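Comments concern the structure below.
What you see is part of a larger complex, with each chain still in position.
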């Protein structure tokens, strides 16, 4: 199995979720993170002091999938989350040794 | 005027100012999303700033004075800059100023998340000048919607109109303006599709509570002492009228909370806190014109009905597709109409239900309609001017990113680490301080 981790722009989250759902992804784990990269942050001013905010908000999605599905899922995310503008994010794939579903104790493929 | 009445007016004026900053700013700010809370509050704060200035310049003069123009407004230059106004009448200026401020600020609920701040700043003086000052003159300054000769009621031959504290001038006016602006501006991105939910309901509830508190100044402070009475008579009027208005205001708001909660319970199975807070405001809006004319039990009935009606009315925007973001229409326009019209039914002196016929009812409906028309046309003109000059709506990216940062360069919150041990370490890198500061 593989762990697909996608870091995307927040306003693309709904689209990506929908596309993955259509594809048949049954579960994922999502969190709010901050990204640092080419995309520049912004400047805020408080009583005459200017602050450069280097980080931009991103959504991180983690999905454990069967080996065979990994590349399809990467493709779906890339296609759906793409705006063509800097800061669209990254998707990476990591090998997973094993997975368990806590509720039932099901292992590996059966746990997804 | 006795010192006691004056002391009450001082505190009443202070209370009404407080209704805008911070009460309304909180009520609206909490209902917006966290990316636009500051912009929402800024629309209230800037309203105090800008209206505070223009009211002194020409607002008072356009509303009250001796130089009426066609029963529609007063000569703006008669007491421009308050020249010639002095002594105790300055507090009347102050009291009326706070009404102009909150009326303008109320409108901001309809345009949340997408109006350019510069457009708001330009909108304010124009709208006050074309819509608010004339309506204040017409209703309270002896103009077309008062009991003046050749006024609307006079022309209709019906009873003198009643608007104790601003059902038409404030609530119907703000509600219509909100509706017109919401339509012209268009819907927020994602309206009706994506979730656009309140980001901080406790803020909204503080706001509702403080609005209620301030509303005592608004309603009870709106008493007009009958100067034809002798001192004892004036005292008696002050004592009994303010007591009745205070109680009616309270009872109607309380009953509207219950009315709103009951509708929610029936429709959704649950009474919500946003519903309770909204019920407070709806009840207060409805009792505003009516607070001097009803019995406490009449106010109770008005409250229940208004709470229920407004709870239904806030759904209208989804049906008709205008995006009145924070329900200026559903609460202020509908509540204001209910209260204004209910006077024709429930007034202990003149109401249809008290066997006094339809004369008052006719007047109230006519006044409400005329006020709506005036407000709609005036707002339309102002909105088109502002649109032509600097544009109304922020661009799409700004709207998604949030108006707070784009329009004000700030963000509402920085709580830092998620453990509850706020730090604010993350998220920023360097501070550059503008050099050359200092006078």
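Order of writing sets the labels: A and B. Residues in every chain begin at 1.
Simple rule for what comes next: contacts are C-beta pairs under 8 Å (C-beta built on N, C-alpha and C of every residue); 3 or more make two chains touch, one makes a residue touch a chain.
What you are looking at is a predicted structure, and each value in this text was computed from that prediction instead of being measured.
Although the view holds one copy of each protein chain type, the assembly as a whole is A x3, B x3.
Note that in this section only the chains that are shown with their structure count from here on.
Note on chain placement: the centre of chain A and the centre of chain B lie 44 Å apart, centres being C-alpha means.
Of all residues in chain B, only 194, 400, 405, 409-411, 426-434, 437 touch chain A in the complex they form.
On chain A, the positions that touch chain B within their shared complex are 11, 14, 34, 41-46, 48-55.
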